[in-house]
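Below is a structure I'd like to ask you about.
FYI, not all chains are in this one, though none of them got moved.
To keep things simple, chains are lettered A, B, C and D as they appear, and every chain counts its residues starting from 1.
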Amino acid sequence: MAEATKKKNLDGAPVIDFDKFRPTRSSENSRKRKDLFMTGLIGLAFVIACIPLVSVLWTTIVNGLKRLNLNFLSYNMTGVVGGNPTPSGGYGGVVHAIIGTLEITGGAMVISIPIGIMCAVYLVEYAHGGKLAMTISLLVDVMSGIPSIVAGLFAFSMFTIVFGPGTINGIEGSVALSLLMLPTVVKSCEEMLKIVPNDLREASLALGVTKQRTITKIVLRTALPGIVSGCILAIARVIGETAPLLMTAGYISSTNVNLFSGQMTTLPVFVYQEYSKLNANCPVHATSACVPTIPMERAWAAALVLIIIVLVLNLIGRLVAKVFAVKTER
Amino acid sequence: MSSQDTPVMQPAGGKTADKVFKGIAYACGILILVVLAAVFLFLFFRAWPLIGGDQSANSATISSFTGGKTNSFWGYVLPLLFGTVLVSILALLIAFFISIGIALFISHYAPKKIATGLSYVVDLLAAIPSVIYGLWGGLILVPAIYPFWNWVATYLGWIPLFAGPAANPQRTVATVAVVLAVMVLPIITSMSRDIFLQTPTLQQEAAYGLGATKWEMIKLAVIPFGKSGIVSASMLALGRALGETMAVLMILSPGLTYSIKLLQASQNQTIAANIAAQYPEANDLGVSTLIGTGLILFLITFVVNYAARKITEKASV
Amino acid sequence: ACGDNTASTSSNGSSSSATKSEPVSGDFQGAGASSQQAAVEAWIAGFQGNNPDAKIAYNPSGSGAGVSTFLTGATAWAGSDKALSDDEVSQSKAVCASGAAFDVPVYISPIAVVFNLKGVSDAGKHINMDASTIAKIFDGKITTWNDDAIQSQNKDLKLPATPITVVHRSDKSGTTQNFVSYFKDAAPNDWSYDLSENWPNSVGQGAKGTSGVISTVQQADGTIGYADFSQVGKLGTVAVKVGDSYNEISAEGGSKVIEDSKLDDTATGENRVVVKINHETEAKGAYPIVLVSYMIACPAYKDAKNAEFAKSWLTYVTSDDGQKAAQDAASSAPLPSSLTSKITKSIEAIKTK
Amino acid sequence: MGQRIDVNHENIYYGDFLAVEDVNINIEPNKVTAFIGPSGCGKSTVLRTLDRMHELIPGAHVEGEVLLEGKNLYDKDVDPVSVRRDVGMVFQRPNPFPTMSIRENVLAGVRLNNKHLSKSDADDLVEWALRGANLWNEVKDRLDNPGIGLSGGQQQRLCIARAVAVHPQVVLMDEPCSALDPISTLAVEDLINELKDDYTIVIVTHNMQQAARIADFTAFFNLKAVGEPGHLEYFADTTTMFNNPQNEEAERYISGRFG
């Protein structure tokens, strides 16, 4: 067919010799090889990463299971002397640390989740990318990089300056942790609010619903599963913090349920303290019930408990997210 | 049904609630600024004796921290800063490519069922506390990794970074970087996985439709789409690495030099681990000094995150 | 409270002759040296045997933090690996109801020089060294195990050419200070550094805490480090030259040094019992590298309950019962009788009511 | 009953950008008025000023008057929230609330305004609105299923039901059928025809046949060039517009028709 005569489109178009661009066998092969190579590399990345990850979990589980039993979960560390068994037949436990962990993280949640959500609401629903909002969202990003030890120093400085030197209590730890949680909460909520389709806001507003109710009943409700899982990630980020809590919440071997007074032990701090003890002494006349390696065994068992708590939290979060899952179109 | 002739535009209820809600939202936004300012101010206040206090006492404190190697604050903090940055960047370098690989594996290579499981495992790993990584790194990894680093030092020793002899046990920057890489890997992985999964199907099909292989599709559609997400994930990861305390504390054999001999012990130390190591035995002035170094760490992470954020902004325009 | 392991009254109740006073009750807090932790745990258990209503918490946050906390008045006593400085003594006047704080030794623990050397430590053998050799090793002057300086003191051992890896504490530590103060006294020519709780040189490797040192030493062949006696486990220990003999580490050996030591007369302030360890002792069977750890208390408290508690607590801790409990729990050395009367006098000075 | 809308000298801005210029139009009560015109000429923009949705866009504002039964919507004392209650809106893409069942979607306008309805009142309202939206028979057995589970056409009718459930006087529709298949489109068009007995209806459409089929009046918007503000070029009853337009631009646009 005489091409040029018919097509007005291609008038004046350069003539292309498409044979030149035909894929050659070698180019095809090299592309295929590259594809295969990258597939291999990506698979390999995965395998490489699995080695340490599996090793961490495996070590913790194997070492942790040795001492993880009901007794360990129902007693604290009072009256535990050296490697000797306690009257209940155990070797001390972590009930005080579990309570401390839950209360301190709970305190951090109570502080940071409402603030975080409202801050995200401000950024997404009210600020519309104004200058202040840009600054705030930039600072939130920056804040997410605050090292946990700095958060600890901050809470320590604040409490010792405001409430007098030597102040150590659970809520001080909560404040340190909430500083770490806050940016994570804000950012994940922000993301979640952003992906709520604008259609829904407009639909609600067009029904004559006030902005506040649109936000609480439509936007936040639609984003809820995402917010929940975001908050869980934030909790997971802080529940294992050790360094800031060493400074702020201290360490105690008995159970303290008062978040606002007295020292509190958390699981990670417990793990660290037991690791620091390394070995317990068994005097020469001790019976065979005395276990010299008991502190390390307790450390691993507590580490396992910590991992299990994190796992359960994750599961709960996912379940919540699934049950309330919201399908927005596309 | 009847059309009740409502008067036109009667005032709607809920105006007060509307205003209060808006006020709270604004206040929470502002609170972020206040909190950051508070962090800075409280730290600064506690570190004040470093500047406003008795300088000879300060010198004595620092000299006692360093065994007399230096008695100036900067002489103390700069090597720490160097060590902090060195370890974190190494960790990021190690983790980055592997994380992107895993993220792609989960988002585009693994069968759906496996991918869900893997994602879950990765999310879980992000939550493993650093103290556990510290235990694992110090007790399991250090002896296990020695043969490898020794091999590296033997055959790649001509590269200054790997100058031998490899310390035994390997409580070195290299090993710590590996542990930190493992720790930050889930962060980068899970964030970039989420982004990769969001790549519009349309873009991916556009690439496939042109006859792209899977990898070419990823290069054409997935990576460009995820670029800024990857940067911000890495930034978060770097932030975490910069401030990581327990794992470094429990593994690294510290030193206060500007050395880059990754395989030798007692070369570098990080600010965060140094604070944790010195804090328990520090007296009042010592605590001020440590808080001073903490303030520096705070400013550094601030600057790094700020810069990274600016990069992300530019990239996404 | 929830989950408490009820203290076994039977174990320590048998000989409660020392403490006849009224049982104390209430919540009491202490903080300080981590080295004392194991002993304090035992003391708390023992003390509660006689005073079941006393709740005692000890935070092993470290000597420095412990003293700082004590000086804010937040704790009833502090544990510390070193005696108070003059400054701290004067600061304490603000906290104590009257007078200044004082310190008494409560815990004496030998510091082991541990090593891991194939063919020696795993065969359960000791290595003999004198102060100067140890100092040179820890200063990086002696770098292989078969160095003449070592070999010549260990005629019956065939030492390998393995390089020596020194392992020291990376954190600030009372153990370090006590350890190097031994060099300063016993081998001053081979140890030029200032006395400090921080490790002064960059020889070898640092590790966090006693546990870090022990696990590092365990991890490689040719390592040598120092650690509290109770943590030695299966590692080899160095027998230290005292006079003409090489003495292995033992609790009694530790006591003997203290017995042979004088009080530090530079420590100003009433009731203070500060030991100046005689590292150059030639006493038979003595082991000269020891850590002496103190408890710090006020002679008078603003809170009468604290006063009562402090008196009763310190009395128990320094009693034979208390020292026995610590020996069992932490393989520490008992306080030598030469000190007990002074200590008792200081404690008696605490004003109750 | 529907209410009339009169727009006088309306200029509409996005920030500094004048998007639509000097619109004057009288929208008759209980009639269907269609807006047509090329893309970007400002049909949606004008529509959204009729219930003050326009001002939700940051920086957007309006000059001139929009009179609803003689009362200017943009008067100081007028609360935009209540304007939107009187003037309902249906959007291009169906947007039922994904967290709500069909029933709750219909009731959303009432419930979200914190009005408490007895169960029987609610049931009545749901049935009335869904019947009005021609959807009752299709969904009456699954009112508690999520609204998002319906087909596109059903979803759009659900959105119409939701809009009418708050008893507006006017219903605005922005290309309500453009995301629908032909069969669903027919259903929605039928519905519009029925709704005009009770409401004043304004509809934006790309589809001139649709305008011809359902509108009583048609407004043709145009724009001189991209970047220039759009304007109302020609307004007439639908028969005139499509058979005998007295405006050259409109004629050209309509005769360039196809589809």
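Just a few scattered comments:
In this text, a contact is a pair of C-beta atoms (placed from the backbone, for glycine too) under 8 Å apart; a residue touches a chain by one contact, two chains touch by 3 or more.
Note that this is a predicted model, so its numbers are computed, not measured.
Written as a formula over the displayed labels, the complete complex corresponds to A x1, B x1, C x1, D x2.
Here is the rule we go by: only the chains that are shown with their structure count from here on.
By the document's definition of touch, common neighbours of chain A and chain C comprise B. The most central chain, judged by C-alpha centres against the centre of all protein C-alpha atoms, is A. With respect to chain D, maximal separation of chain centres occurs for C (centres as means of Cα atoms). Chain pair with the highest count of contacting C-beta pairs: A-B.
For the pair chain A and chain B, the distance between C-alpha centroids works out to 13 Å.
Per-chain CA centroids place chain A at a distance of 46 Å from chain D. Annotation for chain C: residues touching 2 or more other chains are 34, 61, 68, 215.
Residues of chain B found to touch two or more other chains are 12-15, 139, 249-250, 279. This structure has the following touching chain pairs: A-B, A-C, A-D, B-C, B-D. Interface residues of chain D facing chain B in the complex, by the touch rule stated above, are 1, 3, 68-69, 71, 73, 78-79, 81-83, 85-86, 113-114, 128, 132, 167, 169, 198. Those residues of chain C lying in contact with chain A across their complex are 1-8, 27, 29, 31, 34, 37-38, 41-42, 44-45, 48, 55, 57-61, 68-69, 72-75, 209-211, 214-215, 230-231, 233, 325, 327-331.
Only residues 51, 53, 56, 58, 81-86, 88-89, 91, 93, 95-99, 108-109, 112-114, 146, 148, 159, 162-163, 166 of chain D touch chain A when the two sit together in their complex.
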